[in-house]
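Notes for the one structure printed next.
The complex appears here without one of its protein chains, the remainder shown in place.
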Amino acid sequence: MPTTFLGSALRGTFFFIFGLWWSVRYPLKYLRRKDNAESQHSFGRAEIFEGAVKAFFALIGILVEQFVPTGPHLQLYSPKTQSWTDLTHWHYSTVYLFFLLSGIMDMVSHSPLKLPPGLDRLSLSVALFIEGLLFCFRDYSNAALDQHLHSLLAMAIFAGALCALLEVFLRDHIILETFRTSSFLLQGSWLWQIGSVLSPPWGGPGWDQTDHSNLTFLTMCFCWHYAGALAVLAANSAASRCCNESCQLKFGDIDVELDCGLCLRGAKRSSGGALLPESSSDDK
Amino acid sequence: MPTTFLGSALRGTFFFIFGLWWSVRYPLKYLRRKDNAESQHSFGRAEIFEGAVKAFFALIGILVEQFVPTGPHLQLYSPKTQSWTDLTHWHYSTVYLFFLLSGIMDMVSHSPLKLPPGLDRLSLSVALFIEGLLFCFRDYSNAALDQHLHSLLAMAIFAGALCALLEVFLRDHIILETFRTSSFLLQGSWLWQIGSVLSPPWGGPGWDQTDHSNLTFLTMCFCWHYAGALAVLAANSAASRCCNESCQLKFGDIDVELDCGLCLRGAKRSSGGALLPESSSDDK
Amino acid sequence: MPTTFLGSALRGTFFFIFGLWWSVRYPLKYLRRKDNAESQHSFGRAEIFEGAVKAFFALIGILVEQFVPTGPHLQLYSPKTQSWTDLTHWHYSTVYLFFLLSGIMDMVSHSPLKLPPGLDRLSLSVALFIEGLLFCFRDYSNAALDQHLHSLLAMAIFAGALCALLEVFLRDHIILETFRTSSFLLQGSWLWQIGSVLSPPWGGPGWDQTDHSNLTFLTMCFCWHYAGALAVLAANSAASRCCNESCQLKFGDIDVELDCGLCLRGAKRSSGGALLPESSSDDK
Partner (left out) sequence: MPTTFLGSALRGTFFFIFGLWWSVRYPLKYLRRKDNAESQHSFGRAEIFEGAVKAFFALIGILVEQFVPTGPHLQLYSPKTQSWTDLTHWHYSTVYLFFLLSGIMDMVSHSPLKLPPGLDRLSLSVALFIEGLLFCFRDYSNAALDQHLHSLLAMAIFAGALCALLEVFLRDHIILETFRTSSFLLQGSWLWQIGSVLSPPWGGPGWDQTDHSNLTFLTMCFCWHYAGALAVLAANSAASRCCNESCQLKFGDIDVELDCGLCLRGAKRSSGGALLPESSSDDK
């Protein structure tokens, strides 16, 4: 079954929105963490929310793949035709299943259950590795362009997976978070490109699969998508920085009060008798 | 010589049981370590026991491979037919030999000989790499499905090997231990799948080697096996957690006494005069 | 479009000069850092200068690629011939674009904006990965020698990219900086070699693409280039060391005064009241 534009674009939109959200969230987290130790709690809630959204969309994705009119309706083997039914739908269902698991793991690992930290990143990494693996071993049956497009996609996916794997060990590393965000933006926009190359939304057949200059052009195009992803990332980071600063200016007085309160409480909580709260507030 | 169902299933069972055992042991170790520094001794004994079991089964495996009626009986080259005899049996014997070495190393490195820590993980990693290497270079002679199944297996093996290699440097890391456990569960259940695909236990020939949709389906199936392995892992972790907590509730009073005793003794042993035993027992 | 000698030599010169510059700068930085904590400021300025030079030459490169008489003049698709125009020019423009981004990032990340450290190395690493990716997926259309030369080049590029990636996490590591320098020197001199093999400057056709002994010889030649790069690196390091020492001898008195001033100020600045030369000896 060929790739449809609508399916590819929907998947792309999902990854792209996640990338956009992270491109705002991580710079803010980084700036806040530098300023004071506040708001760990709110970021924990953000992770739970993220996990819920991821799990929800993955579940929707599985249901849609299974129960669209052309879908397999949970039937795996058709005894009538003695063949597997709609392996492409099952293929995407499998990918979504692992994102569903990753979403559930995000929610569970930030709950009060005290799971070992890093399980959420490991499950994201596993979901991405499985996605890449399935794209690598799909049946392209001599469609060179199709295979090339998906091997470039797999590159973006594996880069994200490796980055998430590193985050298991180097948690809250802003460079890794930025790189992961850029890989999601790239994956999202490249899925749109794949859709428009293989089944153009304005009708007509896809691009010529045998023309080698198409392959060369699309490799270059992949690089431009990444440059675009970096530009979006930079713009969002700058915007969130400006926003953060203007907020602090506006609510400066309130912030100072809040911060002081938090500092005092934080100092009392963390200082195991080694540091007197008075001296810490005098320092600053 | 084709893969037999019985051999594949036996090997799979071995890896699966190891995975099951670890999926109970590591969560317990993690929970106990968080609670107090107790029970390092008992885990050292568990590692020696594990090594002994591994070495024992590897030795049995070598003997079975060599001395089954169709086996080579330690004969490597047959001068009569001017060819190597039963390379598949020798192939598995070689794999078991390295697991035997790994088992012996487990036992030796937790003995009072004071070998450098990490040698046990290195030897496990070497055993897995050798296993993967031998599966990669087997003679598949144009059986595409056979090769595909074993290359997926090799992926699970190499993932486990890399994980064990990392554990040489990051010892007692719960995430790595969990991942290694999942790779063993996957390897175990996948060996069952290989056996049932290539030589179905209910008789009849294996699956069609030339049908490409079989390859696509089995790649997906590999992912489902991993999802299943993760489910088993999660269930066992949750069960061992519940069990751990109910044990602590039931034997709470005894535990407190035991813990205090251990703490006192531990504090006296480890505190180089820096920490007074009385204050540490007062803290808790 | 075949590789021209002039283009290849110009690119090579650019990388080689960067390598030469680093082979002097990093040993000096290492020696100064060992002697005292001085001159971090001047090295920050050196990085900004480097970034500006890199960005400037990358911009020149893009303009030249686009607006030479045979260039595409920003036209990507020619509706007349129904084909992509001059993909080689666009290919190099893309490579330069990422080096332009890397140069800008170098300048921005050493400005007073306080970006997270490591973004400059990440952007260099991305630029090198993109360069390597584009060389890997170029259309060599059965020219075995051409492909072999560029795959050796890609090896040098990826080695540099991996090294820059490691520097994100291990900043100011002299071994990594040395290795990156050597990879740039190698890349520079190998680009000259590629140019002279594929389109000799003294006219005549390139080397025989089908002769396998040419491939074997050029692999060896690549190793000699690396030996040469190491020799240049060693000579420059030794020279900068001698120069550093003779400078210190000549201006010894001034240095001592300057150093003392800097040390005192540094001590005052870094010790947040925690360290008073007298109190530190009392503490212990």
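Chains here go by letter, A, B and C, matching the order in which they are written, and residues are numbered from 1 within each.
The rule is simple: a residue touches a chain if its C-beta (ideal position, glycine included) is under 8 Å from a C-beta of that chain, and two chains touch if they have at least 3 such contacts.
Source: prediction; values computed, not measured.
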Contacts of the hidden chain among displayed chains: B, C
From C:46, C:115, C:174 or C:243, residue that would touch the chain that is not displayed: C:174
Listed residues B:101, B:156, B:185 or B:198, member touching the removed chain: B:101
Touch residues of chain B, complete complex, unshown partner: 83-84, 87, 90-91, 94, 97-98, 101, 116, 118-119, 122, 126, 130, 133-134, 137-139, 141, 168-169
Positions on chain C contacted by the hidden chain, ascending: 30, 148, 155, 170, 174-175, 178-179, 212-217, 219-220, 223-224, 226-227, 230, 281, 284
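Just so it is clear, only the chains that are shown with their structure count from here on.
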Neighbouring chains common to chain A and chain B, by label: none
Between chain A and its twin chain C, rotation from the CA superposition, multiple of 5 degrees: 90
Core chain by centroid distance, with centroids computed from Cα atoms only: A
Chain A and chain C, separation of their C-alpha mean positions in angstrom: 31
Computed distance of Cα centres, chain C from chain B, in Å: 45
Multi-partner residues of chain C (each touching 2 or more other chains): none
